[in-house]
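The complex appears here without one of its protein chains, the remainder shown in place.
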Amino acid sequence: MPYEAWKDNEYIENLVKELQESGTNVIVGTFDKLINWGRSNSIWPLTFATSCCGIEFVSLGAARFDMARFGWEVARSSPRQADFMMVAGTIVNRMVPVFRRLYDQLAEPKYVIACGSCAISGGPFRNSYHVAKGIEDIVPVDVFVPGCPPRPEAMIYGIMQLSRKIKVEKFFGGVNRQESRKEFLQTHPID
Amino acid sequence: MQDTTIVNNTFDFGTITTPVNDWLNSFMPQWLTTTVECVAVGVGLLLVYALLALFYIYFERKVCAFFQCRLGPNRVGPWGLLQSFADMFKILIKELIELRHIDKFLFALAPYLVIIASMLCFACLPWGNGLQIIDFNIGIFFLIACSSIGVLGILLAGWSSNNKFTLIGALRSGAQMVSYELSIGLCIVTMVCLAGTMSITGIVEAQTDTWFIFKGHIAALIAFIIYMIAGTAETNRGPFDLPEAESELTAGYHTEYSGIHFGFFYLAEYLNLFIVSGVATLLFFGGWMPLHISGWDGFNMVMDYIPTPIWFIGKAVALSFIIIWFKWTFPRLRIDQLLSLEWKYLLPINLFNLVLMVALITLGLTL
Partner (left out) sequence: MANLQEKIAKQFAGTPIAVDNSGMPQLTVENGAWHDTALVLRDTIGMDYLVTIVGIDRGETLGCIYYMMSSTTGETCSVRVDAVPDRETPHIPSVADVWRIAEIYEREVYDFYGIIFIGNQDMRRLFLNIDWKGYPLRKDYNDDPALNPVSTENERQSDNTDVYSLDENGKVVKKERAIFQPDDFVVNIGPQHPATHGVLRFRTAVDGETIKKIDVYMGYIHRGVEKLCESLQYPQTLHFMDRLDYFSAQNYHHGLALLYEKAAGIEVPRRAQVIRVMMDELSRIASHCLFMGTYCMDLGATTMLFYTLRVREQILDIFEKTCGARMTFNYPCIGGVMQDLHPDFVKDVKELLAVIPANIKEYNKIFTGNVIAKNRMEGVGVLSKEDAISYGVTGPSGRASGWACDIRKLLPYSIYSELDFEEITRTEGDSMARFKVRLDEIEQSARILEQLVDNIPDGDYCAKVPKVLKLPQGEWFQMVEGCRGVFGVYLNSDGGNKPYRLKLATPCIALAAVVDHITTGNKIADLITIGGSLDYIVPDMDR
């Protein structure tokens, strides 16, 4: 995808700038690049879906949208072997502990994509007594993909954004664990 | 038996390795030479092992994509060739999750057992004329013995994870592999009868004039079909992938493994696929032996120009394609159906087939 086609370049660029401020060693930098190349090109999803968005995720794997082109088709059923979790669907109170546990079971580095308005904010069910109002209170989220449900193209775009984000990570010396969005916003206030 | 006018003219890799050995011996003591050679061969083997496994992962993903009217990996590197390399880099540095309430030693041991078993078998394969790494008079027997270690690893993995799913997966796998090993063993015995030797080089050389699948016609064909079925089961691949039946037991016996430990299972699975097809090649399609047809001397000469490792790997990959084809076509069997297939059908047929083969040989009815 050409650089201009991306929508939110400032965010990624700021991230890169901040990471480069400390400067990197040539060898370490090369290794970092290699590792990030591997990581960003091999992101395996966890088979996780609660409702409608999950069906669009199935469509994403099917012939028309074919996520296998990017190497994302190795959907693992065991969270230990997956890299990211596409939270496709509503998370309700009763599901929250299960969901949180699944997140904890993912092996580092792990990423979360909030897919669809239910996962982002509770969506049409926001006023319900039994729905979690967005998953970012429960787990840190890397990419938000809006829609109800998002189209498979939007999901592809979302995962590609995640892949870009992984590319600028640091393996050596950097903070490998992810910050929660809350911490991130404290250090990067939006004005 | 026909008169063996066919001569094997393929390039003997012994003509390279022997001088190297002599040259090393010229300035080093015997024991050091052996050590150096062992290390060199080991490193080479590891490299080939890893590359083949990565190729197989890519191969399977591509083949499966074409079965399903998709494109398969095509973004990472040209035609997506680097996809499995990216996967491997990722798996290498992925976190190894430490679990509580498990048998830590066995848990860590299991993936190594699996991978060592598959590596040992891998080393036994006849790579080419003179490229035999482990070669002794009971080579094929050694190969079966090594391949049986793998099931131990799977059982340990399932048991030590302290998880009910993995336990069920491991028990299924134990029952399945022990049963199907019987079929594989009998198929091999059938073919050993025909070859008259258990040495791997011997088996290959016995197929100079005709491959065993033609030589033993009916009996060999039956043995081949049974071997392919049992081999698919032995590698835990669909339609026999019960131990890791995704829709039943999440990921089966390796549910709790992460990072490179899971990578070992993943690699071993694909390598076992290669080994099963490799052994089938050895037993039925002449190992590294080129296709020879008696009387067609020119044809035979041309065939001999193709390097023997290419013959071997080519044949093995073609056979693996059939096994992959199985997986992406058939639904999965149920455990009781799986076992009854082995004990009620394959085993009796196999025993009968062994008798048939012996009869064919004693009556001289082989080609």
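Order of writing sets the labels: A and B. Residues in every chain begin at 1.
The definition used in the following text is that a residue touches a chain if its C-beta (ideal position, glycine included) is under 8 Å from a C-beta of that chain, and two chains touch if they have at least 3 such contacts.
Note that the coordinates shown come from a computational prediction; the quantities given were computed from them, not determined experimentally.
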**Request:** Taking the complete complex into account, tell me which visible chains touch the one left out.
**Result:** A, B
**Fill in**
The missing chain sits against chain B at residues 64, 67-70, 164-165, 168, 172, 238-239, 241-242, 245-248, 250, 328-337
**Fill in**
Touch rule applied to chain A and the missing chain gives residues 47-52, 54-56, 58-59, 62-64, 77, 89-90, 92-98, 100-102, 124-125, 127-133, 137-138, 148-149, 151
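Definition applied: only the chains that are shown with their structure count from here on.
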**Fill in**
chain A to chain B, mean C-alpha position gap in Å, rounds to 38
**Fill in**
Within the complex, chain A is touched by chain B residues 61, 65, 68-76, 80, 82-83, 85-97, 246, 250-251, 254-259, 262
**Request:** Enumerate the contact residues on chain A facing chain B in the complex.
**Result:** 34-35, 37-39, 41-42, 62-63, 66, 68-71, 73-74, 76-78, 80-81, 83, 105, 107-109, 171
